[in-house]
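Below: one structure, written as structure tokens.
The other protein chains are all here in position, but one chain of the complex has been omitted.
Per-chain numbering from 1; labels A, B and C assigned in written order.
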Amino acid sequence: MKDRLTEELLAMRAAQEIRPGDYCNVGVGLPQLCASHVPTGAIVQAENGTLGYGPLVGLDNVDEMDLDFIDAGGSFFTTAPGMAFFDILTSFVMIRSGRLKSFLGGLQVSEKGDLAIHSLSSVDKFPQIGGSMDLAWGAKRLIVLMTHNTKDGVSKVVKKLTLPVSARACVDLIITDLAVIEVTSSGLMLKEYAPGWTPHEVQAQTDAQLILANNVKEIEF
Amino acid sequence: MKDRLTEELLAMRAAQEIRPGDYCNVGVGLPQLCASHVPTGAIVQAENGTLGYGPLVGLDNVDEMDLDFIDAGGSFFTTAPGMAFFDILTSFVMIRSGRLKSFLGGLQVSEKGDLAIHSLSSVDKFPQIGGSMDLAWGAKRLIVLMTHNTKDGVSKVVKKLTLPVSARACVDLIITDLAVIEVTSSGLMLKEYAPGWTPHEVQAQTDAQLILANNVKEIEF
Amino acid sequence: MSKICTAGEAMAIVDDGDMIAAHNWGISGSPGYLFRALVERGVKDLTLCIPNLIPLPEGFVERGLTDPTILIPQLKKIISPFIGARGILSSISETFLSTLAKEGRLEIETSTHGILMERLYAGAMGLGGIYSPVGVGTIIAKSKEKRTIDGVGYIFEKPLRPDVGLIKADKADTLGNLVYRGSARGANPVIAMASKYTIVEVFDVVEPGELEPEMIVTPGVFVDRVVRIPDEDVYSGKRRPELMKILTEVMLARGG
Partner (left out) sequence: MSKICTAGEAMAIVDDGDMIAAHNWGISGSPGYLFRALVERGVKDLTLCIPNLIPLPEGFVERGLTDPTILIPQLKKIISPFIGARGILSSISETFLSTLAKEGRLEIETSTHGILMERLYAGAMGLGGIYSPVGVGTIIAKSKEKRTIDGVGYIFEKPLRPDVGLIKADKADTLGNLVYRGSARGANPVIAMASKYTIVEVFDVVEPGELEPEMIVTPGVFVDRVVRIPDEDVYSGKRRPELMKILTEVMLARGG
């Protein structure tokens, strides 16, 4: 079997979508890995109330850990010049007002850009929605990061969602371990594919119909 | 003709309604005069964004005037320990959330506690409503200060408003230059009358029917 | 990519027909320097959302200060809770407003301070509308949907999402983070959040890190352009003592 992108490479490709001057939110899980690849001049938001914080505390600098400096996923961050603190109400005004590029994980994305991010079973048991529906609705541009297929090989890029919808017609770009796919008004457009793969092979792994971009090419890092 | 309370005495009587620990807003005009009689431990709010400011700047201390320290009526205030600044959105959350005693002027108050504070003509020409409808609706306790009669001798304490309503069933207490009247579920209750007047004489100046309080008495200062 | 620019450069974003929001509650905190730049931009048919539209008292305009009434010739609509002022609306502006309003060329939408704030907040939050308790049965409610919820009456208010917010702050850093001073904060923070594009005038621009993160009131994400008022301008930080002197003189002349 051909190699798919590692999580790290997927995150690196996703981080290319962040431009200097951008404000972005990187969701818990796979998207969080983008944080280490954010270009200078772009600013990351944590929905629990910080903008523009520094690199996360790692095992090599635990002495810099501060109880009151945590990101949305509960990781400790270091300070950075120009960072700002605010309450969660203001944070969700920020998120809802369309000023952030959002990077979210996903379970399924449909041809229309509908996103499923919560499985029915987990929602039924206890709600674990957090701020993801707000982030999906309010994003200036929504980029979904996910593996192309489930562990059982089932496509997550689908004609129609089979899982419960989290937000409709919200996804702008899908980045998987196989492809970069843009959601357009005429359907899903394959723009890039994983090194060593062909568009045809990517389509074979995909439930939804893919339109080939004119300049479709291999993903570069 | 018998003497009515001066504006200053009216404001002094109104200020007796303020207790230590109270947060209050004193509207532009007659209510503003209460500000100099606020007891220690009560805190005044200016709806343009300050809580707990010090005495107003007068002609004797113009050197303490600061361009950025103005109250809702545009007067300059001095600082005081424990004061806080905030934006107008937060200010109106404060006003709407029922935590302030409000002192407003009025053109008419009805038996049901309906308040008219804007004349039709001025509203028609240009809106000059400001925050008064918010203050009337949101007050923990609303005290209206006004002369008992118009310059032409017409009662402002009325059975039914003849001027446009600003807020319905909102007034708790009316303090005029003739009387202190509480709005109760059974009607308007005369609690105090101006020195030298009798309840009967106050009623004669009043369009609405007044109920005599058991302990009705002369206003004291 | 820098947010720092001149007022003229910043104003290029404003088009005919735009909805503009700005603060006004006396001189302090009201973006007088940007008002002048908007006049120079020369666009028309604007809608202006403003908590107050209060002209400056005599003695100020003569000294180069402006008030939002200078925008009137460019407006087609004003949304405001308070227009004019007790006795100090200059006869010129008053005549102008009355004439326009009478001729139907200038629409005036009455509001309250609280309603204006909540409509801006609703716009920032992406809401479709809110049921507001203030003004039921009054002129405010005219031709608005009514609804009783749990026994209380409300009126339906629609969000405001201005195209451009003109605001004023004390200091900005180069990332657009803002701090205010005293009652100059006003409606500036909520206008910054609600507007699609926010331009701020400031006395000073500092480097990132110079503003204490806990003290930043408007985070830079809400601010698109930062205009430092030039030192020679009457609105500049440098000339504030002079402005204060004018005010004191006017106050003493009025007798308090």
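In this section, contacts are C-beta pairs under 8 Å (C-beta built on N, C-alpha and C of every residue); 3 or more make two chains touch, one makes a residue touch a chain.
Owing to the predicted nature of the structure, the values given are computational and were not obtained by experimental measurement.
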| item | value |
| --- | --- |
| Interface partners of the hidden chain - shown chains only, full complex considered | A, B, C |
| Omitted-chain contact residue, chosen from B:A14, B:I43 or B:I175 | B:I43 |
| From B:F85, B:F103, B:F126 or B:W197, residue that would touch the chain that is not displayed | B:F85 |
| Touching residue (missing chain; options C:R105, C:R147 or C:K245) | C:R147 |
| Selected residue (touches chain absent from view) among C:I13, C:L65, C:A101 or C:I130 | C:I130 |
| Residue, one of C:A122, C:I191 or C:M251, that touches the chain absent here | C:A122 |
| Hidden partner chain, residues of chain C it touches | 114, 118, 121-122, 125-134, 147, 149-150, 152, 154, 158, 179-182, 212-215 |
| Absent-chain interface as seen on chain A, which is shown | 46-50, 58-59, 62, 65-72, 74, 85-89, 92, 95-96, 118, 123, 125-134, 137-138, 164-168 |
| Residues belonging to chain B that touch the chain removed from view | 20-21, 23, 41, 43, 45, 51-52, 79, 81-86, 90, 92-94, 96-100, 137-138 |
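Operating definition for what follows: only the chains that are shown with their structure count from here on.
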| item | value |
| --- | --- |
| Chain located farthest away, centre of chain A as origin (C-alpha) | B |
| Inter-chain centre distance, chain A versus chain B - centres from mean C-alpha coordinates, in Å | 55 |
| Inter-centroid spacing, chain C versus chain A (mean Cα positions, whole Å) | 37 |
| Between chain C and chain B, distance of the C-alpha-averaged centres to the nearest whole Å | 28 |
| Per-residue overlap in chain C, given as positions that touch at least 2 other chains | 121 |
| Touching two or more other chains - residue numbers and ranges from chain B | none |
